[in-house]
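A protein chain is absent from this complex, but the other protein chains hold their places.
This part shows chain A:
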Amino acid sequence: MSSPTSTPVGSKPSSDGLASPPSQRRRGQDSSNGDLPAMPTSPATDIASPAVHDTSLFSSPRRSVLPSEVDMSSPLIGVRGTPVRQRPDLGSARKAPQVDLHTELPSADGAVASEQAAGQKLVIWGTDVNVGTCKEKFQRFLQRFIDPTSNEDENAGLDLNEPLYMQKLEEISVIGEPVLNVNCSHVQSFDADLYRQLISYPQEVIPTFDMAVNELFFERFPDSILEHQIQVRPYNALKTRNMRSLNPEDIDQMITISGMVIRTSQLIPEMQEAFFQCQVCAFSTRVEVDRGRIAEPAVCRNCNTTHSLALIHNRSAFSDKQMIKVQESPDDMPAGQTPHTTIVYAHNDLVDKVQPGDRINITGIYRAVPMRENPRQSTVKSVYKTHIDVIHFRKTDEKRLHGLDEDSDQKLFTEERVQTLKELAAKPDVYERLSSALAPSIYEQEDIKKGILLQLFGGTRKDFSQTGRGNFRAEVNILLCGDPGTSKSQLLQYVFNLVPRGQYTSGKGSSAVGLTAYVMKDPETKQLVLQTGALVLSDNGICCIDEFDKMSDSTRSVLHEVMEQQTLSIAKAGIICQLNARTSVLAAANPVESQWNPKKTTIENIQLPHTLLSRFDLIFLMLDPQDEAYDRRLAHHLVALYYQSEEQIEEEFLDMAVLKDYIAYARTYINPRLNEEASQALIEAYVDMRKIGSGRGMVSAYPRQLESLIRLAEAHAKVRFSDKVETVDVEEAKRLHREALKQSATDPRTGFVDISILTTGMSATARKRKEEVAQALKKMIQSRGKTPAMKYQQLFDDLRGQSEAAITKDMFEEALRALADEDYLTVTGKTVRLL
């Protein structure tokens, strides 16, 4: 505004017939004539007066006649000289094709003039943006936009029935952080045309937004003191979501892409404005950087000496800049190709906002810069360098360390997709359909597949932290055990491939550190970095652990915390923290004796501590059923696998992609709660379970089992897309739980289901039996009278002769040990002494 060559707005407000010059060109002129608004680094005083003037001009939105010149790079000087901060994110790399003034001007003029004559419409050159209309529209948007259904975390604590962005402005006046984040989808729903302009001409529209918001702000809060003027940061532009879909048409448009940060550079000071001083007369001038170049003034305007101007570095203005490399996130990629990377430049306060490894959504302007010509070469490469000037970052996994992050995982579903999913959900046999779609290459094992299906959906998250109980686990843990070669690993592989945040480890190869987290020194920065392991990485997903039995004890011990508290505590190298690991565990274990011994209990077969086993909601045995009809079906299934064509398979089963979406949708949007009948049914089920055992003096259910039932019932309700957990859900949960128990907790000696096998590692009958043998032995010794020492072998033979039931050596030794514990006798070598 204050550049001498361009018409000062205040003095010539009519702006009648003259051209509205292209924005790019005007900015170019500004740069050559110094006097720019102050930078934070060099607060100048000489602009204070025009500032007041400008404000008076802009603060009256009623103005019908528009200023012919709107300087985008310095939108407005606020009241009391709130300085403008330059936005290198918008202007540092300008549009490459600039207009040649002499050849293009006449035609452009003509076009604009005629348009003006027709409808008094002034637009920024090269666009269809009319600054005044655009500003008004945006102010209207800010003042009126209400989104009662908003569930974004940014809006927490705001009144959803009041204009959203006015509350945010109020927030700015209180907090003093002059940044206004605007969700583009809000703009779109409010005014589709404004949205289109924002996407297509961000370089022009965003400064207009800046102007609009500052006017509005200083009108409302005239006394606010801000560091610099408010900058609008739009995010969530719906145009592009995927790095792969970027194409030449997106150049200079606003885009949003998601990706993962892989590298960040050091901070780069970028010269925004060069300061030149004449060596002869000390006259100083400023030159703005234009497309990475500074046009050194050849002649001093004051004393007309040629080549007398020298660059003064420490009076030039610099801004912060950082290069960030972003890689496509693995979920967005077609199979068999390598991920793409994109260079992103962050400016000013966005520098150092992200770290390598962060998953982020970036909103910015896509740029392409041609290769620079090298004077030494006659030809140049014909490629452009592309990058994104970032306007807004949004970390997608920001909240991992605290709180819930349901939103961040939000997957976008198209209307049609949601419709298909809902249709599918409405089918009465959806549960069976989905479970049979799961790993179709694995034969039968219906209940196991159903169990895994419920695990994929998970229960509802409940927060009891106010009552002191903390979070309830919503994840379902499943253990598969059974003979080797019963396709357990295959099932695990399938699940791992199905869920977006799945991790697959083998118990043999993983250490406690690999599962949890470790502290590493970054070789470059010498900074300690917390590297997360499989369990933390699969937060909100499923961690598949194969060969669970081969895992070392120390490794397994970390699972205790994860599987019930759903957190991981780390105290290493000065870093003490608790990470969330809300992961479901799907584990597979082989029996110790390579073949499952049906005469032994689960615990004896897989030799896992019962403390860990009791944390599994469902424990399935994958055994060979060894029956003819089954064999026939299995054979048919396998042979079919080897000759059926792809199409036949497709027909029979649901597409994996549909299944994926179905699960993602249900996990995100469905949060079923228990209804009255269902709670009653659950109570009854639990009481029944307790009753079974109590008749024989055993406990057959613990509260943990009740929690399992609730989770399973909730998951089943999710499968149906139902917001209520009903009796059907409880019935299925009961059935599945019973099936699993029947398989894993049946006492091989009695044939009864005995939960204590899993909770204490020994069935009640076994314990009883042990006691009986010990008592019999004691009685026998007592009946012999005073014999201080006995032969071990003889005692064993005697006992065997006396007892009706067969007594093994193990049992005998156990009895001896029990008596030794009572301090009744001691065993030394081959002799037994009484005490």
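Convention: a contact is a pair of C-beta atoms (placed from the backbone, for glycine too) under 8 Å apart; a residue touches a chain by one contact, two chains touch by 3 or more; residues count from 1.
Here, contacts and distances are computed from a predicted model.
Missing chain, UniProt protein name: "Mini-chromosome maintenance complex-binding protein", from among "Centromere protein O", "Proteasome subunit beta", "Exostosin-2" or "Mini-chromosome maintenance complex-binding protein". Only one of A:Ile146, A:Met323 or A:Met780 touches the chain withheld from this view, namely A:Met323. Note that of A:Gln337, A:Ser783 or A:Thr828, the residue touching the chain absent from this view is A:Gln337.
Among A:Leu638, A:Val687, A:Ala789 or A:Leu835, only A:Leu638 touches the chain that is left out of the view. The chain that is not drawn here is touched, among residues A:Ile146, A:Cys281, A:Val592 or A:Met656, by A:Met656. Check A:Tyr165, A:Phe393 or A:Tyr494 against the missing chain and you find that the one touching it is A:Tyr494. The set of chain A residues touching the chain not shown comprises 96-100, 246-248, 251, 260, 262-263, 265, 268-271, 289, 292-294, 321, 323, 325, 327, 330, 333-343, 345, 356-357, 368-370, 372-373, 377-387, 439-441, 443, 485-487, 489-490, 493-494, 497, 506, 509, 594, 624, 626, 628, 631-632, 634-636, 638-643, 646, 649, 656.
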